[in-house]
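Written out below as C-alpha coordinates is the structure these notes cover.
Only one protein chain is missing from this complex, and each of the others stays in its spot.
Let's turn to subunit A:
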Amino acid sequence: MPHACGGRPARGGPGEALGAAAVPVGVIRLPRGPEGSSRGFAPSSPRFQALGAGGAPEQRQRAALRERYLRSLSAMAGRRVRFAMHERVSVAAVFGASDIDVLNFQVSELQTPLGVQKEALLRCSDIIAYTFDLE
(Lines give C-alpha, C1' and ligand atoms only; values in the text may rest on other atoms or scores of the structure.)
Protein backbone atom coordinates (compact mmCIF):
# COMPACT_ATOMS: atom_id res chain seq x y z
CA MET A 1 0.00 0.00 0.00
CA PRO A 2 1.51 3.35 -0.96
CA HIS A 3 2.72 5.36 2.01
CA ALA A 4 1.59 8.98 2.03
CA CYS A 5 5.05 10.22 2.76
CA GLY A 6 6.96 8.38 0.06
CA GLY A 7 7.82 4.97 1.43
CA ARG A 8 9.84 3.47 4.21
CA PRO A 9 13.60 3.58 4.08
CA ALA A 10 15.08 0.53 2.34
CA ARG A 11 16.55 -2.04 4.64
CA GLY A 12 18.90 -3.69 2.17
CA GLY A 13 16.78 -6.80 1.60
CA PRO A 14 17.62 -9.56 -0.87
CA GLY A 15 18.23 -8.43 -4.41
CA GLU A 16 18.86 -4.85 -3.36
CA ALA A 17 22.15 -3.67 -4.75
CA LEU A 18 23.78 -1.42 -2.21
CA GLY A 19 25.18 1.77 -3.72
CA ALA A 20 23.19 1.18 -6.94
CA ALA A 21 23.21 4.30 -9.14
CA ALA A 22 19.94 6.12 -8.53
CA VAL A 23 18.26 7.70 -11.53
CA PRO A 24 17.20 11.34 -11.15
CA VAL A 25 13.46 11.85 -11.56
CA GLY A 26 12.69 13.34 -14.96
CA VAL A 27 11.00 16.68 -15.41
CA ILE A 28 9.00 17.81 -18.41
CA ARG A 29 10.37 21.34 -18.10
CA LEU A 30 11.62 23.81 -15.51
CA PRO A 31 9.29 26.23 -13.67
CA ARG A 32 8.69 29.41 -15.64
CA GLY A 33 10.28 32.49 -14.20
CA PRO A 34 9.29 36.17 -14.23
CA GLU A 35 8.99 37.77 -17.67
CA GLY A 36 11.35 40.71 -18.03
CA SER A 37 10.03 43.75 -16.22
CA SER A 38 6.37 42.76 -16.41
CA ARG A 39 4.62 42.37 -13.08
CA GLY A 40 2.61 39.45 -14.45
CA PHE A 41 -0.99 38.56 -13.51
CA ALA A 42 -1.83 38.00 -17.17
CA PRO A 43 -5.42 39.01 -17.95
CA SER A 44 -5.50 36.13 -20.42
CA SER A 45 -5.27 33.49 -17.68
CA PRO A 46 -8.45 31.44 -17.12
CA ARG A 47 -8.48 32.47 -13.47
CA PHE A 48 -8.33 36.17 -14.29
CA GLN A 49 -11.09 35.78 -16.86
CA ALA A 50 -13.35 33.92 -14.44
CA LEU A 51 -12.75 35.91 -11.28
CA GLY A 52 -12.40 39.23 -13.02
CA ALA A 53 -10.06 41.95 -11.93
CA GLY A 54 -10.65 41.11 -8.30
CA GLY A 55 -12.08 44.49 -7.22
CA ALA A 56 -14.39 44.03 -10.22
CA PRO A 57 -17.50 43.74 -8.07
CA GLU A 58 -16.73 47.14 -6.56
CA GLN A 59 -15.70 48.57 -9.91
CA ARG A 60 -18.87 47.28 -11.50
CA GLN A 61 -20.91 48.79 -8.69
CA ARG A 62 -19.18 52.13 -9.12
CA ALA A 63 -19.79 52.05 -12.85
CA ALA A 64 -23.44 51.16 -12.32
CA LEU A 65 -23.93 53.98 -9.84
CA ARG A 66 -22.28 56.52 -12.12
CA GLU A 67 -24.38 55.43 -15.05
CA ARG A 68 -27.52 55.86 -12.94
CA TYR A 69 -26.44 59.35 -11.94
CA LEU A 70 -25.72 60.37 -15.52
CA ARG A 71 -29.12 59.07 -16.58
CA SER A 72 -30.71 61.05 -13.77
CA LEU A 73 -29.08 64.20 -15.15
CA SER A 74 -30.46 63.62 -18.61
CA ALA A 75 -33.88 62.83 -17.11
CA MET A 76 -33.73 66.24 -15.43
CA ALA A 77 -33.25 68.13 -18.69
CA GLY A 78 -36.16 70.49 -19.38
CA ARG A 79 -37.77 69.92 -15.98
CA ARG A 80 -38.33 72.22 -13.07
CA VAL A 81 -35.81 71.56 -10.35
CA ARG A 82 -35.65 72.96 -6.83
CA PHE A 83 -32.12 73.67 -5.54
CA ALA A 84 -31.22 74.05 -1.87
CA MET A 85 -28.21 76.36 -1.66
CA HIS A 86 -26.06 77.72 1.14
CA GLU A 87 -27.36 80.32 3.54
CA ARG A 88 -30.75 78.59 3.47
CA VAL A 89 -31.36 79.90 -0.03
CA SER A 90 -33.75 77.85 -2.09
CA VAL A 91 -34.20 78.50 -5.83
CA ALA A 92 -36.09 76.85 -8.64
CA ALA A 93 -35.16 76.67 -12.31
CA VAL A 94 -35.56 74.68 -15.47
CA PHE A 95 -32.56 72.43 -15.75
CA GLY A 96 -30.63 72.57 -19.01
CA ALA A 97 -27.41 70.66 -18.78
CA SER A 98 -24.38 69.88 -16.68
CA ASP A 99 -20.78 70.39 -17.70
CA ILE A 100 -18.56 67.34 -18.12
CA ASP A 101 -17.11 67.41 -14.61
CA VAL A 102 -20.43 68.21 -12.92
CA LEU A 103 -19.03 71.52 -11.71
CA ASN A 104 -21.68 73.78 -13.17
CA PHE A 105 -25.35 73.42 -14.10
CA GLN A 106 -26.82 75.43 -16.97
CA VAL A 107 -30.35 76.50 -16.04
CA SER A 108 -33.07 78.80 -17.40
CA GLU A 109 -35.91 80.74 -15.77
CA LEU A 110 -34.01 80.78 -12.49
CA GLN A 111 -36.35 82.08 -9.75
CA THR A 112 -34.20 83.90 -7.25
CA PRO A 113 -35.17 86.12 -4.29
CA LEU A 114 -34.10 89.00 -6.51
CA GLY A 115 -36.23 88.03 -9.48
CA VAL A 116 -36.25 85.66 -12.40
CA GLN A 117 -33.01 85.15 -14.35
CA LYS A 118 -33.58 84.03 -17.93
CA GLU A 119 -30.35 82.08 -18.25
CA ALA A 120 -27.89 81.25 -15.49
CA LEU A 121 -25.04 79.04 -14.45
CA LEU A 122 -25.23 77.43 -11.03
CA ARG A 123 -21.99 76.44 -9.35
CA CYS A 124 -22.40 72.88 -8.11
CA SER A 125 -20.23 73.59 -5.10
CA ASP A 126 -22.89 76.06 -3.99
CA ILE A 127 -25.63 73.47 -4.25
CA ILE A 128 -26.36 71.37 -1.21
CA ALA A 129 -29.18 69.33 -2.68
CA TYR A 130 -31.69 69.38 -5.50
CA THR A 131 -34.96 67.69 -6.18
CA PHE A 132 -37.29 67.23 -9.14
CA ASP A 133 -40.33 65.16 -9.98
CA LEU A 134 -40.27 62.31 -12.41
CA GLU A 135 -43.66 61.84 -13.99
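Operating definition for what follows: contacts are C-beta pairs under 8 Å (C-beta built on N, C-alpha and C of every residue); 3 or more make two chains touch, one makes a residue touch a chain; residues count from 1.
Everything below uses one rule, namely that contacts and distances are computed from a predicted model.
UniProt lists the omitted chain of the complex under the protein name "Serine-threonine kinase receptor-associated protein" (options: "Elongator complex protein 5", "DNA repair protein RAD51", "BHLH domain-containing protein" or "Serine-threonine kinase receptor-associated protein"). Contacts to the hidden chain, counted on subunit A, fall at residues 2-10, 20-35, 39-42, 45-48, 50-55.
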